[in-house]
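Note that one protein chain is taken out, while the other chains of the complex remain in position.
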Amino acid sequence: MRISELLSSEVVDETGRSGGWVHDVRISGEPGPGEEAAPFRVVGLVIGGGRLPHAWGFAEGRATGPWLLRVLTARGARQARFVPAARVESWEAGTIRIRGRLGDLPRLIDELHR
Amino acid sequence: MRRRVIALVAVLLVVASAVWYGHAPPRSAQAYQSRAEETAEALRSQARAAELWVRAAAAGTVTRQAATVAIEDAESDARATASRFDRWDPPPELASTRTELTSTGAELVETLTRLRVATHERRWEDLPEVAGGLGPLADRLTGDLTALRRGLR
Amino acid sequence: MFAFTLGTLSAIGGFIDIGDLVADALVGARFGLALAWVTVVSVIGIACYAEMSARITVQTRRPAFDLIRSRLGPGYALVGLVGAFAVTGLLVMAELSGVALALQLATSVHYLLWVPVVAAVVLLLIWVLPFETMERIYGLLGLTMLVFVVAVWHLDPDWPRLWSSATTPVPPASESWPAYLFFVVTLIGAQMTPYEMFFFSSGAVESRWGPKDLTEMRVNVLVGFPLGGLLAIAIQAVAFLVFFDAGIQVEHLAETVLPVGLALGKLGLAIALLGVFAATFGATLETLFSTGYQIAQYFGWSYGKVQPPAQAARFTTVVVGLLLLSTALAMTTLDPITVTIFAVVFSATVLPLTFLPVLLVGNDRQVMGQLANGRLSNTLGTVTLAISTVAALAALPLLVLTRGGSS
Partner (left out) sequence: MTDHHSVRFTLLDQQVVDADGRRIGRVDDLLCDDPGPGGEPVITHLLSGAEALGDRLGGLTGKLMAAVSARLRTTPDGPSRIPADLVADHADLVHLRVRLADLPDVAGLERWLSAHVISLLPGAGDADQ
């Protein structure tokens, strides 16, 4: 499975409701031979809010300006949700099924400031 | 797939019509008239430019090499402008406009050709005399332009 | 201190290329100084983005455009890349022809005979000359174009008339609004040249700029570009003074330099021609390299003038290939002036795609830290982005509507 396939997949919850496309993939892991080395792994997916807030870095909070672009993407950035890997039922590229309902998913901003 | 084909065809049509718009001959009297104006303006510009170069060369403010190049350019530009205008059919009511502009164009091309030959033969002192016809030609074109613009209203 | 002034001076000379030489004279002859405000706007815009991209370079030690792909995604970045490739292909052809035309005016040997000679010299220089030397030599020689500014005074202008033309940003009686707007877009395309930024920031990487070079860079941008803009306005002004009343339209490079001859004589003309030669020659190298950089950076290849060619084989191949392609294009006898106008108009259409990612990266605090954009950069950057977006959308419709500006 390629990451690009994940990035063009649709997320569907157990009631069959679609949460839209995967806009970002959250990864973790520290490469290298050292003590704390751990392989890169996918810890979750990001959905909702449209493409641009994620592409431009506003959803993740890495960019705060310029003002105009922030305002344009503010709504989307607030709507973005985080899908923890533990909630994923099947990783099949194309359609990713998750347990529970979309409404239960944490918002991305909350997850980032946890 | 089908949508993509339709989009592609649409884009090609837009491009083709844009190119056509740029190159199509004028169809209405009004379009012909505005092309005639453009032609007169271009011819006048070429006449005045050549005149300016000749005067500058005579006064010694530009090099002969540069003046030669500029005169060659003016000639080929005028030839191109005149022959392009010649290819368009005039609407009947503007036949006289065509006759007038074509003959002025031909005269201008002829003058510029003689000028070019003179520069190639290095007859530098003759240039102002050969170019003497350019001023009146430019004035005639200004007259044509005024007449054209008056006719438009 | 010496490098200081040297860099500033080459920014002045580097501002002008074939697009400016053609568009400024053309606009001056037809519109007087009624479009001078576009040059002012363009200078502010390009200076803002050049400063931003150089700051990004200083912080990340990578050219700003290295980061385009991660911001736009590979798809849009590819669109930008293909667009830029097509535009620079045309531009290199125009710049090469510009060098050849300058040589033709000096020798009256037809320019098509000069094109292959010039191309061969460019090829040789790419191979042997280090980056900075190249940039400096042509930047400094390009300074001779300041004779255009001197020529304005020597033509003894009616200053109030110049001023009133500059402060009346509407088309003169003889011109239509579409034509006016078309040349607004043309000037934006000619003066906000993305390759200047590409080159600026890629060059900064190759000369290994650090935070201590930030001041030098800012001086270069904030002094060099406005002076370059002044030069552009001077070209418009002399064309206005000599051609406007006579109704002469500028159709050749010869007419760009004629006013200097009229004002300052043969010597002035020769100096102006040297300036044209240097500016177009330098711009040929810059456009070639910036395209090479852009392609290499998109795919992540190694690139640059610092490495020996064999260590940047794909980069070198692309640059040489593009040079050969453009030479072939120039030899088709397509009119270089027309090609220049088309190239700068197309260049305006891809402008927002180069500005947006730079603006985004400049605001990325995780990448930029202390050097992230301030309020001034962001305000000017957003306004410039908006202007360039409008210009990009209007460019092609205006090109068709005005038949390339002829009506």
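A, B and C are the chain letters, set down in written order, and residue numbers restart from 1 in every chain.
Note that a contact is a pair of C-beta atoms (placed from the backbone, for glycine too) under 8 Å apart; a residue touches a chain by one contact, two chains touch by 3 or more.
Fair warning: this is a prediction, and the values are worked out from it, not measured in the lab.
With respect to the full assembly, the chain omitted from this view is in touch with A, C.
Here the missing chain is touched by one residue of A:L52, A:A74 or A:L112, and it is A:L112. What chain C contributes to its contact with the hidden chain is residues 60, 62, 66, 69-70, 73-75, 78, 127-128, 296, 298-303, 307-311, 313-314, 316-317, 366-367.
One chain is missing from the display, and on chain A it is touched by residues 1-4, 24-29, 31-33, 39-44, 46, 54-55, 57, 60, 62, 85-91, 99, 111-114.
Definition applied: only the chains that are shown with their structure count from here on.
Because contacts link the chains only in sequence, without closing, their graph is best described as a line. Centroid analysis (C-alpha atoms only) places B farthest from chain A. Per-pair counts of C-beta contacts peak for the chains B-C. Computed centre separation for the pair chain A/chain C is 41 angstrom, with centres defined by C-alpha atoms.
A separation of 30 Å divides the Cα centre of chain B from that of chain C.
Residues 104-108, 242, 246-249, 251-252, 254-255, 257-258, 261-262, 264-266, 269-270, 273, 396, 400, 403-404, 406-407 of chain C are the ones that touch chain B when the two sit in their complex.
Interface of chain B with chain C (complex): residues 18, 21-22, 34, 38, 41-42, 44-46, 48-49, 52-53, 56, 60-66, 68-70, 73, 77, 142.
Here chain A touches chain C in the complex through residues 55-57, 62-69, going by the rule given at the top.
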